[in-house]
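Heads up, one of the protein chains got dropped from this complex, but the rest are sitting where they should.
Chain naming follows the written order as A, B and C, and within any one chain the residues start at number 1.
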């Protein structure tokens, strides 16, 4: 069972971003797996009307964090150590879906695979691997 | 000599972001090398008062693009294909400096190394390698 | 249908490596997907008896190349431009299996996801994203 629910995740995000990012919602929290949905507005677009790269990177970072919290519960000291993203094809749509799945949950590091696609699209627009450093659990 | 000046770069950024990102300024454009400065406000902070990871990723992406345009001039069809960032230490300060330097300028790809640090800090808070796909030059 | 068969792939590898790497076999070639198997010997081990990181990196690079050739046929001018690998857990066993699957087949770049595991193991020991630059198709 997830240790951090969809509702808890959305309250956390809303507080962390002080009301900004209301279009940014967690929609699934299962053990080792999280899904977020971003309703895009013009601040997320790049010239040409595509969802921008930074929007996708930010979403990849967030959904990876959520995937970890399905296993750890709320853990504010968890921080990103590496993010590697490949942009595969244009991301065009009114909303973006990001799925994060844990590849490894170690003592010091968690590694999460993220697929991002425009809502309704079959193929991913980007693919990221995100590594988070976990706080030390001291006895 | 640079093929895209500091003034041209700032006009381009301002138009691309429609007035958002006024705190985001290009300060140096030399052949193969660009520097940007971001005056941070609360939208750039994460809990704890640090400059957030997504802020640094977005800045890395932008300064890499600027570094390319020092060599190509304005080239809107250039798009990010890969970004790999390592977060090295907390980024704490009122402004962030990002330096982008071309490692490779090929026919299909440009690879740029980016160092990001809090203004006044000696050590980098993050280090990124950004790859852009260049538009084909057809005869 | 694959444009490069298992037999063609093994003949190619054997010629490219001049007899070295006989333990390195292609076992599956389907459109967009390739599997290789390496029978490990002591040259592939690191202290502790694990399959070494460089062995896994080399295998990731090869299986990604094979996955491309399922779509392109033999294409010697295709070269690796980026390889990003995360080591997830120790790789212990007499043989290693690498699966490469195309994420994107573009005009200039192909991006391949690779999972590597010890034969018989359920979980991946490493996960790689490999980008190859494709030769230009001129008219």
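Couple of notes before you dig in:
In the analysis below, contacts are C-beta pairs under 8 Å (C-beta built on N, C-alpha and C of every residue); 3 or more make two chains touch, one makes a residue touch a chain.
Every value quoted in this text rests on a predicted model; they were computed, and no experiment measured them.
Checked against the full complex, the one of B:51, B:66 or B:129 touching the unshown chain is B:129. Listed here are the chain A residues that touch the chain not shown: 81-82, 84, 107-109, 131, 133, 136.
Looking at chain B, the residues touching the absent chain are 84, 86, 88-89, 103-104, 111, 113, 124, 127, 129, 131. Counting over the whole complex, chain C has residues 16, 18, 20, 42-43, 46-47, 53-54, 57-58, 61, 76, 79-87 touching the chain that is not drawn.
Going forward, only the chains that are shown with their structure count from here on.
A rotation of 180 degrees, rounded to a multiple of 5, brings the CA atoms of chain A into register with those of chain B. For the touching copies chain B and chain C, the fraction of interface residue numbers used by both exceeds half; the interface is of the same-residue type.
Most remote chain with respect to chain C, judged by CA-atom centres, is B. Once the centre of each chain is set as its mean CA position, chain A and chain C turn out to be 29 Å apart.
Work out the mean CA point of chain B and of chain C, and you get 33 Å between them. In chain C, the positions touching at least two other chains are 84, 131.
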